[in-house]
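With one protein chain removed, the remaining protein chains of the complex are shown where they sit.
Chains: A, B and C, in written order; residue numbering restarts at 1 for each.
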Amino acid sequence: MDAKTMVLDKYSARIYKNRKEHIIVMDGNGEIPTIAANARSAPGIITERGCCYAGCKGVVVGPIKDVLTITHGPIGCGFYSWGTRRNQAKASKEGEPVFVQYMFSTDMQEPDIVFGGEKKLRQAIKEAMEIFNPKAIMICSTCPVGLIGDDVQAVATETEKLYGITCIAFSCEGYKGVSQSAGHHIANNGLMKQVIGTKDTPIENPFTVNILGEYNIGGDGFEQIRILNKCGIDVRTSFTGDAAIDDLKAAHMANLNLVMCHRSINYIAEMMEVKYGIPWLKVNFIGLESTCNTLRDIGKFFGDQKLIDRIEAVIAEEMAEVAAEREHYRTRLTGKTAALYVGGSRAHHYQLLLNDFGVKTVLAGYEFAHRDDYEGRDVIPTIKEDADGKNIEHMTVEADPEKYHAYLTPEQLEAVKAEIPLSEYKGMMHGMEEGSLVVDDLNHYETEAFTRILKPDIFFTGVKDKYAIQKDGTMSRQLHSYDYSGPYAGFKGAMKFGHDVVMGLYTPCWGMVSPPWKNRATIEAHIGGGN
Amino acid sequence: MDAKTMVLDKYSARIYKNRKEHIIVMDGNGEIPTIAANARSAPGIITERGCCYAGCKGVVVGPIKDVLTITHGPIGCGFYSWGTRRNQAKASKEGEPVFVQYMFSTDMQEPDIVFGGEKKLRQAIKEAMEIFNPKAIMICSTCPVGLIGDDVQAVATETEKLYGITCIAFSCEGYKGVSQSAGHHIANNGLMKQVIGTKDTPIENPFTVNILGEYNIGGDGFEQIRILNKCGIDVRTSFTGDAAIDDLKAAHMANLNLVMCHRSINYIAEMMEVKYGIPWLKVNFIGLESTCNTLRDIGKFFGDQKLIDRIEAVIAEEMAEVAAEREHYRTRLTGKTAALYVGGSRAHHYQLLLNDFGVKTVLAGYEFAHRDDYEGRDVIPTIKEDADGKNIEHMTVEADPEKYHAYLTPEQLEAVKAEIPLSEYKGMMHGMEEGSLVVDDLNHYETEAFTRILKPDIFFTGVKDKYAIQKDGTMSRQLHSYDYSGPYAGFKGAMKFGHDVVMGLYTPCWGMVSPPWKNRATIEAHIGGGN
Amino acid sequence: MLDLTPKEHSERTALRINSCKTCQPVGALYCALGVHNCMPYSHGSQGCVAYHRTFLTRHFKEPAIASTSSFTEGACVFGGGANLKQGTKNVFDIYDPDIIAIHTTCLSETIGDDLNSFIMDLDIPEDKLVVHSNTPSYVGSHVDGYFNMMCGFIKYLSKNTGVKNGKTAILPSWSNPGDLREFKRLAALMNVPITMFPDQSGVMDSPMTDHYEIYPKGGTTIPEITGLGDCDSVIGLGEMTVTEPCEQLKKKCRVNYEVLPYPIGVENTDKFIMALSKMNGGNIPYAIEEERGQLIDLMLDSHIWFTGKTCAIYGDPDYVLGLTSLVLEMGMIPKYVLTGTPGAAFVNKTKALFDKYDVGEKCVSKESGDLFDLHQWVKQSPVDLLIGSSYGKQIARAEDIPFVRAGFPVLDRYGHPLSPITCYKGAIRLVEQISNALLDRIDRDVPDEQFDVIM
Partner (left out) sequence: MLDLTPKEHSERTALRINSCKTCQPVGALYCALGVHNCMPYSHGSQGCVAYHRTFLTRHFKEPAIASTSSFTEGACVFGGGANLKQGTKNVFDIYDPDIIAIHTTCLSETIGDDLNSFIMDLDIPEDKLVVHSNTPSYVGSHVDGYFNMMCGFIKYLSKNTGVKNGKTAILPSWSNPGDLREFKRLAALMNVPITMFPDQSGVMDSPMTDHYEIYPKGGTTIPEITGLGDCDSVIGLGEMTVTEPCEQLKKKCRVNYEVLPYPIGVENTDKFIMALSKMNGGNIPYAIEEERGQLIDLMLDSHIWFTGKTCAIYGDPDYVLGLTSLVLEMGMIPKYVLTGTPGAAFVNKTKALFDKYDVGEKCVSKESGDLFDLHQWVKQSPVDLLIGSSYGKQIARAEDIPFVRAGFPVLDRYGHPLSPITCYKGAIRLVEQISNALLDRIDRDVPDEQFDVIM
């Protein structure tokens, strides 16, 4: 019995039928198989997924640093999304506010549920204005809000008028969609509609980009910007790590969008291309090779020889700096196997970084991805929408007659497209080896089962499953929070990652798990390696 | 049976005979009884006393801040006298050395005992010079040094020649004398012979004094200097708290010596009067009334009306500042009783401070005092020297033909003597109430017994007996180290003391000592009072 | 850090800033983890349970399992009955617990799902059980969720068979495993046979074994919960939390109860020991007296560092009450005492404590407060020490205050759930931690000449 069969064996017929479509064994014949994704998790299954609110507030809106974001709902959701994503944010300049250290909630009580919560929301905004006088307020709704019919959009409009500030309401109730993904979509729509393009701060450097889908967890975004700046490339803003609202408003002035997390942000990338003429490039700053490729692609896009030379110089310098250290880790990691189960893009990106160190990925999966994230964007037209997705607004935009601008002529663009993956993403499955598994919405049972069957050396996942995997004798590291380490992006980040993985595999206490009065367990004693 | 009889009752005849002379019940008839003091403790008795080394190095020499003091002997003595006396010392100015944080020892080993330790001492001095290049080195000998015949004086002379620095050796072996007192004497002799008078830095203010017997524990000396300076009086140096060697050398230029700890330093006071013409005044900065009296006495000595007015202004200002707080503590402390068993002068000084708060002293004793400390200096001629004291050098000095100077004419001096206690000390017993006990060399058994019989509310003593007293249900505070509090000197210090005593008596857990499943013990539950 | 917080307090009636509570369901989930072979189950959107598991995992550094009805928009419209049916079936099929403990969420409560009738309709496998409690997120706090779930278990399971089982039931307020083990250790020392419910020890502090068990060895067993109805009597530990389940048990099974303060500090622990001693004829072994005496000894020795020092304590009501009692016993002044959980009883009880120690004028107490309140108070007049959950670390940093972590959640440190802060041993631990925090600060701040190596 292969791993997939063994794991599915436990399920009832109904669940079996559902889950078998989400678990793919790569056959290595070069064809990309079809996977079921972005489908609801069956009730009762211990899924690791979060909700629409978590995607909207937790992922996309939360990191915007100088905006006061109020969670409208009972206290829990605001509380849980307070300070738990490690989105680093520094004040843009002295005296500029940073709200990410705070949590704001309307803390709805029973009467608010019964009689409606708009009044309390309005009062909360009034209090927020009095105390903090923010330049923008965002409102994120939790489950009951939609059900009781609070018109948060109306409150937002009213707020803009009353206080003369930007105010955006997101109807990102937790039950919408099937995962965080719905929340990304809603957040993206909101930003597209009410933020991007509302301020025309000109760029100072033609080589100015936005980084889309980079939330600056553990300072990844800082490291990317450091490298780009060193190459001579300016970053207008990230979406949305360390982002300032005014920069987001003026994001449409950039000449290229770099897309890190395809899943959470490709909506905006697409719409900005249509509306403002900004092409987007799927990039990956995770991994040495990936970072080099990304930088070179950007160089090719801008086509400026000086820039290209500078990029090559930066690559040479940074690669030389890490060469010895990389070798150190590669020696210790080559031949190891990994499983990856993370959000929307990391299960792909980190395979490439692991490759840098000789680690093979035996299982990879996404928590909230769509088929295109697995199979590539070519399948988008063939994706059938189900009931759960229908209520999420699909925006369509058209070219903005005033603000549309193109760095390249259509001819140039076509030429460049032949060389670099502009507006293109081939998906995670592309390049995965024969026999490796792809699992969508990997659940608690499957995690346990696959860990025991595949016996990966390392399982990268989130905090909810980490300790179960570890208790089973397999090293596990959180790839959402980086186990409080990071940055992992770029050249130096790759080394940090290598360091952390080696540390996890070689920490001496693995060799002490079995007491001497028991038979030695399967785990080998690893001693030493304190690097 | 009275307390004394009850306590003595347990002793064998031999010990009874010895101890009964050390325990005095004050009869209140105004006559000062005779007490046995400065006599050896019987072997086997758990005395709280220390040794000659402790008195010389630990008390007098150790606090001199810019001198490198080497303990010559096995490691223990140097180790135990490292950082344990809370003699505060600040660098006189930036870059000046402070050695009190360090300990230096020759750490004698068996071969050094067998073959002599001079060689190692010489080498240790060489190493000290190479590493620290101090302006002075002091050598303190421990027990074996004298026995094996190391000539530390010769090494000191040699060192002075070789390195051109001041070097003084103290033959303060632990077995000399009967307590720390022998060590004070030896230290005083050394300072008198080799330090005081060796540098003629003139004074800038005629109202310049030395404070003798002030070791700056918990910053007491700092507070005294603050007050004196505020009055317009300069302090040349303290002996030896926070003292710099160059100031000690020039101490003979001052016009008045203030004696705080009569026991440990009166040798120097006497000799400086004879040799340099500087009168000495017994002072006491412990207690509000005492501090006022002390300041007024100093004013009378100098006889300058401006100074006298300034002193009165300072007293008025400082007393006003503490008035309310004093009342707060007095309300909480009036009627309480105290026992005091401390070194050489505190058992006297602190009675006066306790008086300020309405606390009556029911027992007071000294660890290493002589009869004059109890009975007053009048008895000095009648004190018979025993074998234990004979080997401690008694220096005699005469007037220095060049350096003798007198602030007052002989006639003025006589007049002032009628008003203030110049060269005079009446002793602790003077003024003690009828029925109160005076106990010399109070030992472990007697502490326990008197505590149970007298049931004082507070027992001030040292760390060795503190916890035994406390375990018996009586509040105990360390009056050597101030329980890591202080300063207790002066006006503000008196308040700190009041605070600390109230805190000890009223800490709520006294009320919780007996578990509810036992009968409530005799200790009353004190609740509240967190001031 | 928290640079935007103004010193001036302004009245807020709607905006919650930096909450000092969270919602009921996580409490229900934690309670259910204290039952052996039990699958906690959240009837609502799957995001809730994702958050709750994350939160508990971060505190304990242990897996926290729980399942969910995974509501979608459709379920909101048509009701969650179908989800519950399918969900519980799947749980029994895949995860095979002995019991499923369902709690509701703001979502299922808002749409009005009737759990009683849903559960009646379930096709529950033989020998398996399903219980539930209603835990709307918009009422009370996680503390309410915890005791509501206790009530749920009792309501469904506990029985008075008419034959006493000779046991004392201990119903503890929300506790760390280290504390739960301490309660059991003391009862064992006293020779009092007990059933403790719930009991997360052995579950949320389980050892590394190389083999993950979804249901670890620990937890109150179902027969034990059933047997609560036959217990001789009940000791509730935590006045603000477990009065309701005690009352529930009394109503249902006529078992008398005594609810005690949560046993942090000397007097609160004394009460627990005295209550146990009623069950064993008044025998208190020397070992317990010795521990107590060691604690008193330590408090006396170290009181010089505590007297008159002010502190701010925040967190869940029973923790805060216990900690307040302890710091008062130590001679400190609990200048600010705050819980996010609503309930006037909290304020009354803290005020009674303030009065007992005659510090009423120096102290403020607040229920339904938040850490923004606390921070503003501290800005207005500082304290010497902060005691509470991890979120206070922001205030500690912003205002440079020594900080001792205690209560829920402590997300940013390791090992703390393994050791007690309750009873005499726990108080020894707290006194040591508090004195270390204060002394470390002194050592940091004093000039060189006042830097002591002895204390």
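Here is the rule we go by: a contact is a pair of C-beta atoms (placed from the backbone, for glycine too) under 8 Å apart; a residue touches a chain by one contact, two chains touch by 3 or more.
Not measured: the values here are computed from a predicted model.
A.B. asks: So which of A:41, A:69 or A:88 would be touching the chain we can't see?
C.D. replies: A:88
A.B. asks: In the full complex, which of C:89, C:167, C:335 or C:416 touches the chain missing from this view?
C.D. replies: If we include the chain that is not displayed, C:416 is the one touching it.
A.B. asks: Quick one: which of C:82, C:124 or C:208 touches the chain that's been left out?
C.D. replies: Touches the omitted chain: C:208.
A.B. asks: Mind pulling the subunit C residues that touch the left-out chain?
C.D. replies: 1, 58, 61-62, 202, 205-209, 289-294, 296-298, 300-302, 305, 390-391, 393-394, 397, 411-416, 418-419, 428-429, 431-432, 435-436, 439, 443, 448, 451-455
A.B. asks: In the full complex, which bits of subunit B touch the chain not displayed? Write them out.
C.D. replies: 10-12, 15, 40-54, 70, 73-84, 97-99, 101-110, 112-113, 120-128, 130-132, 142-144, 147-148, 174-178, 387-388, 391, 444-445, 448, 462-473, 513-514, 521-523
A.B. asks: If the hidden chain were put back, which residues of subunit A would touch it?
C.D. replies: Residues of subunit A in contact with the hidden chain: 82-84, 86, 88-90, 98, 101, 219, 242, 467, 470-471, 481, 483-485, 499-500, 503-504, 506-510, 512-513, 515-517, 527-531.
The criterion applied here is as follows: only the chains that are shown with their structure count from here on.
A.B. asks: If you tally the C-beta contacts for B-C and for A-C, which one comes out higher?
C.D. replies: When A-C is set beside B-C, the one with more contacts is A-C.
A.B. asks: So the centre of each chain is just the mean of its C-alpha atoms; given that, what is the distance between subunit A and subunit B in Å?
C.D. replies: So the centroids are 71 Å from each other.
A.B. asks: Using mean C-alpha positions as chain centres, tell me how far subunit A is from subunit C in Å, no decimals.
C.D. replies: Inter-chain centre distance comes to 34 Å.
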